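The complex appears here without one of its protein chains, the remainder shown in place.
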């Protein structure tokens, strides 16, 4: 229980279901006297809204954030910041027929097994709308990081089996998939169109880069920086794998290839992804997450109903083809939250 | 700070440096009335000792565990269990010349950057000996899990670029690399011999399987089961990536391939790796970790010394070629600790 | 930081300022399938509203609670429960002149010292309105406790120097001060009238009784039941002391007087207040808290302004004469929250 909070000093608690009244987050431990407006948060929320990119569902909430506490005269006060987004565009009727069906790839079966009750409407708490709170809190975390010159960027490096061959950061904002390789982006869009026609969905890989992070963040041996980052990213619904730096590729490297030499100029390459011994080393932090295909597909599937019988299922309704690129700002948010938390933890230590 | 504890209800705190007086762990929250002997723990510790398998270093501690508290009449009492292993076979002289050198691939540079001081002897706190406390605590966690019929098994599925082609569990205990494919095991051993001759080291992939886990473990949305497992595994020194079920392969799958159908007989395949919506679904839990090559190599490297100058470095002394297979019981321990913790958390909920 | 959450398994996070948009609480870890309506919570909130009893201020919010998440079909789902109360009747103008004054007995000076910024309106986060979240969460905790036959009752045993001479529980609901001694209640009311005329305020003592609590709650050695109860009660704004059972009176007792004998019928007296060795013993849990006089008085006082100058101050506006009896349901709530949390912690243990 109590699994809905994250972070130690910069600590967020999210709440809300897809078709409930509202969703929100409480951020505790935000340093005082940071300038913060609803617009700062809204910008981030708008980046995760539907209708942004080819893979998107047509659900069109406005998702306007309200700041309910913790801000005075446009500045944080050090008291908890409560942020809320009302659920406006909710039509639960399509879910009525799914009430007693455990959809493949969803948490329906496991929520029922765990709690003995579940809000089936729109996936309830297991909906991707849950990430609204994360992204809103991430906007604050980014504010803290900006003060230290740290910047977070998430972009798409693989989608539907197509991988980028180059990483041109100037390209990222130019295509709706946030892909740093223009040619790859076009091929990805085509792949999305195909999948949509078939009523199927696609997975991919998001890479997250943190630039400007000072050496010294991370608290071995359990709260190593990559350990907390892995937890944060793996806690996002669609993520099935996390790697840092060379990641799984280390399995095929020699020690003499994998080690990053450092000389009087610093590290001469960055297969470590900016983290050594669980502590940031001053280089760019580089992470990748594996994102599974959206489980709601209109292709026919076999499922179980709540009485234990097999049923055939075609999921109707508005669904994205891929969690990418809407998941990208969520990945950014989680990385920002972890870094902000560790930045505060390191301040406590350095104060000495 | 306070990064040396792990778990919520079953909570471990480890301490100790490679060349300090001793290493140990305090386990708090272990249920009372479990039978436990030093031998139960020793068996697990012996599995992570050096000299087990081809890639091993010759350091030969006995690593005898002492139980200092929490056990009475051979049973746990519900009070904290303190376990200690003395550091006996310590020769710090070879490290004297490394005192002012930041070895590539090690935490030397980052510990210095973070704390402004470090125990350089044998890697200090960043040594793999730190995992003694994890493995000792894992022995207790396994006891708790056994009472529920849950079993954890870690084995090698890739080493030095060689991947298993089959998973014959009967084979695992028959070769020192804990590889479930006899032919692959032989090729891996040959690869280790080559690397040792060159003074180089090898990475690989360890797969961890948890069988018999009931549906219902995991606490969304942040303490999802895979999120805590990812943190636990990623907190192990050499681990650079973690994936669950199909893992990074989901990036190349269609939704219709990736979803595990469930019918009246249950799940008909297991690409989810036993976890849906952050909660165990009753199927086998399957995880993989990417293990980097041992950074201590006798191949010549460029390093920085503490005054910021470039130095040439050849690391002498006793070092494994690969963290595999000694890391396997550490992976088992971390998975056991996470599952035991979530089992207790679920009991609190189910008690209702 | 992160000081706005309380509890381990039953965990509450409160937020909100006196004159902000709203106040609220998120409850994480509430067991699923409990029946809960807004009315259940409203009843408790109504007990802490102004205008209840002689010492009350005329501020007349409706303080209607809204349930925003975590409830489905009238039952808890195991997901976080977000409760919100809008601030409706807010007039911040009287506080404008206090903007730069540190009022004696208030947190004005210390909030400024700590955060370098403060919301001065109505005391901001330090207002007694902050307890709305506690009382709302306490309503849930009471639901959990009711399921185990545990009942919490707070009543007034001293006010303005007048102490009760008897504890007739039937009397408590019959007078607005929740005093179990009718004669004392009348004298207390008279004392309140006097103090109000003088523009002064009064302190007192609230006793809290928990009946039906099973033996076994409490987690030594730091999370002893009385330790968590003391923290919970001492975290209420006006509380300056907490004692359990005979409390400070133990200083004047012999061991042979203080020890509660137990024989085949159980404990034959209860000077321990139901807790031994940090664990409930099955007897009534008895606690008392010292409640300081409301610091906002219209008697002239010396204060400091934000430029460090002495100023003379007469606080105008609507203020209670005593925090009693409005603080009583807050005390009940905190005791209920601690007991519910420890009940869940004990379930995790007993599940074995």
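Per-chain numbering from 1; labels A, B and C assigned in written order.
Everything below uses one rule, namely that a contact is a pair of C-beta atoms (placed from the backbone, for glycine too) under 8 Å apart; a residue touches a chain by one contact, two chains touch by 3 or more.
Note that the structure is predicted; figures quoted are calculated from it, not measured.
Between the chain not shown and the residues C:4, C:77 or C:175, the one that touches is C:4. Where subunit A meets the missing chain, the touching residues are 8-9, 31-34, 78-79, 147, 220, 344-345, 347-352.
Taking the complete complex into account, residues 1-5, 7-11, 13-17, 20-24, 26, 28-30, 32-33, 66-70, 72-73, 75-82, 84, 114-119, 124-125, 344 of subunit B touch the chain not shown. Where subunit C meets the omitted chain, the residues involved are 1-6, 8, 14, 102, 104-111, 113-115, 125-126, 130, 158-161, 195, 200-205, 215-224, 226-235, 237, 240-264, 266, 268, 272-273, 275-282, 290-297, 299, 301-304, 308-310, 345-346, 348-349.
Keep in mind that, in the parts below, only the chains that are shown with their structure count from here on.
Across the assembly, the mean Cα position most removed from that of subunit C is the one of B.
Centroid to centroid, with C-alpha atoms defining each point, subunit A and subunit B lie 26 Å apart. The set of subunit C residues touching two or more other chains comprises 8-9, 32-33, 78-79, 344.
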